[in-house]
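What you see is part of a larger complex, with each chain still in position.
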Amino acid sequence: MNSALPFARAPHDLLIEPIVRRALEEDLGRAGDVTSDLTIPEDARGKAKLIARNGGTIAGVVIAQCTFRLVDPELNFAVEVPDGSSVQSDSVLALIGGSSRSLLTGERVALNFLGHLSGIATATRTLVDACAGTKARVMCTRKTTPGLRLLEKYAVRCGGGFNHRFGLDDAVLIKDNHLLACGGIKQAVERVRAGVGHMTKIELEVDSLAQLEEALAFGVDTILLDNMTPENLRRAVALTNGRAKLEASGNITLSTVRAVAESGVDYISSGAVTHSAPSLDVALDF
Amino acid sequence: MNSALPFARAPHDLLIEPIVRRALEEDLGRAGDVTSDLTIPEDARGKAKLIARNGGTIAGVVIAQCTFRLVDPELNFAVEVPDGSSVQSDSVLALIGGSSRSLLTGERVALNFLGHLSGIATATRTLVDACAGTKARVMCTRKTTPGLRLLEKYAVRCGGGFNHRFGLDDAVLIKDNHLLACGGIKQAVERVRAGVGHMTKIELEVDSLAQLEEALAFGVDTILLDNMTPENLRRAVALTNGRAKLEASGNITLSTVRAVAESGVDYISSGAVTHSAPSLDVALDF
């Protein structure tokens, strides 16, 4: 059991099921699993193990479980390693038993989810571990795979990261184009304040210390420091002196993240953990 | 214009639109683009360029176009680089003009599609180029991102690769578990032949030369050689002597693919081009 797990709360089944159903429909097409239907007797029973061939941080066992449940509600699925755990290679993640046909029919979709999401969790965990001992939290972005955002955000949590906005609607993020259209930081923040409710946070992106200084006057919740060097980030932290939360973003890699974290920023956001994490190698062994 | 393009036929709009629509709904949530709605005047007009920050092979300009059309049918979208083209860094892929709000509202979803698919096309093209001069075709697998299979298959075509099965239903692929359940190659092939129509191809997976020899007796269309060394692949090609098409699969990487291709196999399939290709860095510049 992994202590991070309570915070890595899985999305509600009502949110997961439509996504899994679409993935199964995509794989079953119009004729279903022709090969298994023709070669596996309807009453054949089998057992299989979900195995992580490589080590990493696991996300998506609950999605795999949902996949096999939709394929065949009578399959038995026992979770061995809960989402959010970090495992060695060749770890057994779950045991599944029941109709052999159903196991084969659900295999690829379950593995596609599990490999993809565990890849994201593993990439996140690597960044999180690199920041150990600093106060910086690793955040994801909206640079997610279309249609899978809620699952990928969950995978980030499984990797010890935190979620930024889920969409364009649940928080305000004022960028350069918004400032240009409004005529400046003051006008933009005022217009936003005049329109949004009090349960919506406001973040403002700046790309220089001068702009940061101007921004601090308007009391936004967070300031996004775009593409600054660790040294400039340190200066920004000093300049801000607690008047706003600071988020660093832009080309965060494993080799740079520690220096960024040590600058004293509160948050570090990485698009790569969701858009470029390689899949973790997961297999179904019979 | 890119000569590979005719073969990289884009999926029909009827197939693309529901996927793009879901991605937009995912990003708009319940309140839409709060920031832009509050800071950008409704009648502001702007121009923007889709730019590939890194070099690579492009896939998804038509998806980006569809995205902006769904956001705002009055936006003007001019394709500068058609899907399937390979470009240098900082190439302009498309020019878009119209409502500034609409441009900002559609930006992230369009980029998420374009970066993801171009990443796949680029990874595919790298493998394809490494096989130049051999007869081996690079194939994708069913190891795709759930919900995006048809777009990812298209991205593979844009990268010069070819598509394997689109699902469990459009071709037969007999693997070890199917053989075990049936009692052998003979029985499995007979059962399949007795059940499928003549427009469905049959492929059989083997993992040894002995099994290959046995398989050749049954006249399947293709034999999948799983995880064999280049040397064994060469032997398999000699042994087969044209009696079936041969596909090599298993841990194909940029460093091994050339040796595999030179073994004389007809097809090389890679899961990594779809499940582990990093995103290509694409941006929208105003």
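Labels for the chains are A and B, by order of writing; each one numbers its residues from 1.
In this text, a residue touches a chain if its C-beta (ideal position, glycine included) is under 8 Å from a C-beta of that chain, and two chains touch if they have at least 3 such contacts.
These numbers were taken from a predicted model, which means no experiment stands behind them.
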### Query
Since every chain here shares one sequence and 2 of them are in place, how many copies does the full complex have in this file?
6
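Just so we're on the same page, only the chains that are shown with their structure count from here on.
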#### Entry: Distance from subunit B to subunit A - Cα centre to Cα centre, in angstrom
23
### Message
Taking the touch rule as given, give the residues of subunit A at its contact with subunit B in the complex, in rising order.
### Response
19-20, 22-23, 26-41, 44, 46, 100, 104-105, 108-109, 111-113, 115-116, 119, 142-150, 166-175, 177-179, 181-182, 188, 191-192, 194-196, 200, 271-272, 275-276, 278-279, 286
